[in-house]
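A single protein chain has been removed from this complex, and every other one stays in its place.
When the chains are written out, they are named A and B in that same order, and each has its own residue count from 1.
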Amino acid sequence: MEHLSTLIKNQVKDWSLDQKFYKDEEIFNLEIENIYMNSWLLAGHESQIPNTGDYFLFNLLSESVIIIRGKDGIVRGFMNVCRHRGSRICQEKSGHAKRLTCPYHSWTYNLDGSLMIAKYLKDDINRDDLGLHRCQLETIEGLIMINFSDNPRSLRKMREELTEPMQMFGMKDLKIAEHRNYFMEANWKLGVENYNECYHCAPAHPEYAKSHSLKFDENSEEYQSAQKTMMETLTKCGMKDYEISADYVDQIASQEQYAYGRYALFDGYITGSEDGKALAPLIGEITEYNPGASDFCLGPVSFLLAYSDHVIAYVFTPVTHQTSQCDVYWMVDKDAKEDKDYDLEHLIWLWDVTTKADERIIVNNQKGVNSRKYTSGPFSEKESTEKRFISWYLDQLRETL
Amino acid sequence: MEHLSTLIKNQVKDWSLDQKFYKDEEIFNLEIENIYMNSWLLAGHESQIPNTGDYFLFNLLSESVIIIRGKDGIVRGFMNVCRHRGSRICQEKSGHAKRLTCPYHSWTYNLDGSLMIAKYLKDDINRDDLGLHRCQLETIEGLIMINFSDNPRSLRKMREELTEPMQMFGMKDLKIAEHRNYFMEANWKLGVENYNECYHCAPAHPEYAKSHSLKFDENSEEYQSAQKTMMETLTKCGMKDYEISADYVDQIASQEQYAYGRYALFDGYITGSEDGKALAPLIGEITEYNPGASDFCLGPVSFLLAYSDHVIAYVFTPVTHQTSQCDVYWMVDKDAKEDKDYDLEHLIWLWDVTTKADERIIVNNQKGVNSRKYTSGPFSEKESTEKRFISWYLDQLRETL
Partner (left out) sequence: MEHLSTLIKNQVKDWSLDQKFYKDEEIFNLEIENIYMNSWLLAGHESQIPNTGDYFLFNLLSESVIIIRGKDGIVRGFMNVCRHRGSRICQEKSGHAKRLTCPYHSWTYNLDGSLMIAKYLKDDINRDDLGLHRCQLETIEGLIMINFSDNPRSLRKMREELTEPMQMFGMKDLKIAEHRNYFMEANWKLGVENYNECYHCAPAHPEYAKSHSLKFDENSEEYQSAQKTMMETLTKCGMKDYEISADYVDQIASQEQYAYGRYALFDGYITGSEDGKALAPLIGEITEYNPGASDFCLGPVSFLLAYSDHVIAYVFTPVTHQTSQCDVYWMVDKDAKEDKDYDLEHLIWLWDVTTKADERIIVNNQKGVNSRKYTSGPFSEKESTEKRFISWYLDQLRETL
């Protein structure tokens, strides 16, 4: 692809991407193969499938993965594709199965994926070769990560560095209180770019901007002052300070990318709630409400936002070259009871209203980018992570040349 | 197309097709030109248009054919395309016309297709050259077959060999009691493959499997025993035994393909009904209910299933490369009266419920086949006609190279 190398070469550093990156189907196909089929994606949480035979599906583009707990208690990923004629085996989004039976011709698989029953099959066919195709799957502190590559980057460093911060928030002992899917008529990158900058927070998210100091520039007095107050109470709240940055251009070779950071809430807010008050019981090792929010990055398109009493997960995935979706999960302590310990409507309020606003913004962005007269524009100084994402993204495409 | 020859060469014999055959639009276009635009298709029954000027439309992809009975009583096919600016002439699915008048500029054609009126046309334009384009059409025992090719394969052998079995079921004297269209989000071949194998009958079609011996392997004792019982009463019922196989890989050169065979119903079933009892008056030369079902193949994608009292026709056609449809016709004796001689709901029950189940199965099959991880799988020994279809299909594509 001659064009692509020229296109990449012509990109001005720290200016927004050329239109083609948001519009061209060939580039989209490259992105799928080199980014989505080659990165670790957050697929869910172990608490969704506590018992042997419990499963749920993770669907992405043409792919469907059965994520199921085996007889040995281990969670595995299998491609939802029968080895006979290719039929999908599981249809329901989640369920429980003693074994996996294809509804078409009843080929049946054990929970470890091996072929158990296939009638009328000639004797010279080796059934050992006909087990379900595997999908790479690892769990970190209860979080289920999958990867479609047969030779994925390692999660070793992410596990090494993020385990402690994750334990601080008791990730292993969370449960999903709510899961919503937001569909956007926009290229997936516009979603990820939007997530990675807070330049738009003040103009576009009044609900968020009211309580989160990130609406200010990180060098501003307002930001620094709020940050100082929050940090001072950290230890008292049973928390520790980490600053981890191995994402995007700082990704470590052959390792999946990751990051961690924490910023303050304004005075009067102890969590991401409308009234500033607690939304749910404290989680993990936290002993007292701390007025801050922690950002986790888990691979290029999966993120966590952790408050003292709940964690929100964001996963951005493409649908077509000009449509995408965002899956949002709200997680609380596994023992918290709805209505008694938390009110679902209050819990989801901030990030539901904010994601809906982002949906409008992003769709609007795509419409403008599609214009023949759209030209690349300069990133502001408050879009630094987005710049790093764009640089990393261009590197991924460069590798395909 | 370099790829295609490699793709065909890499196909393992008696294993399912590579994903590309179900997903690639270029291959789909080849299929349309070499199979659908070059094969005889069952379009309907003469009883639909008993009088001069009666017509109905047969629509396939971008094509629309006016099938109309002329003043000489002969049924003809004309492309539904005005020779002036190309407008469709007939809009209604069926109707009656003294002549064919285009609704746009009133160009008018005789029932033999010749141009009759075209106002303001310059004198040097030869009107004799501006008759409606013809579509090849032949009738066999009342069944209307059409072919979009100008140089189609011959129907001579089909007519020679199938006329007797068709007369046995009185095909000429049937009428269409019901016509339903089933839409499937799946490539047309998955529909034809499904129709051509009964490996899935036991797991997927309990209603059918209860009464039709084909759910068993043809070499099984159960099948053979039922077959023997059925065959013994054949003559007594006014029927004869035929075994005709000139379909798919057994197709005779330059002739359209065809086949005929008969298999038994289980004890207690005299036709394809829910309770085993008769659904309609006996048809054709049949003098007594015989517990069997006869399969006719009329070209690659049109099929009949004939019981003692009714005949079902199946026609599979593509819509796009990943969507298709199946037209199902239920036919009974032309003199049978609804409600008096047959109950429509009972008549259609079995093949309506079965086609709906197939629709689910086929759509599910396409979804799985679309996965990057789908790989070709081995056909079982109970998928022999499907294997023959696949071999024939690959031959058709090979011819395009």
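Definition applied: a contact is a pair of C-beta atoms (placed from the backbone, for glycine too) under 8 Å apart; a residue touches a chain by one contact, two chains touch by 3 or more.
Treat the numbers as computed from the prediction; the structure is a model and nothing was measured.
*Asks:* Of A:Q11, A:N38 or A:N370, which sits in contact with the chain we cannot see?
*Replies:* A:N370
*Asks:* Using the touch definition up top, pick the residue from B:K23, B:H84, B:H346 or B:R372 that touches the left-out chain.
*Replies:* B:H84
*Asks:* Of the residues B:S16, B:S64 or B:N147, I need the one that contacts the missing chain.
*Replies:* Within the whole complex, the residue contacting the unshown chain is B:S64.
*Asks:* When the complex is taken as a whole, what residues of subunit B touch the one chain not shown?
*Replies:* Residues in contact with the chain left out: 37, 62-64, 79-89, 91, 103-106, 118-122, 125, 130, 133, 135, 148.
*Asks:* Residue by residue, what part of subunit A touches the chain that was omitted?
*Replies:* 16, 19, 193, 199-200, 202-204, 217, 361, 364-365, 367-375, 377-378, 380-382
What we mean here is this: only the chains that are shown with their structure count from here on.
*Asks:* So the centre of each chain is just the mean of its C-alpha atoms; given that, what is the distance between subunit A and subunit B in Å?
*Replies:* Using C-alpha averages as centres, the distance is 49 Å.
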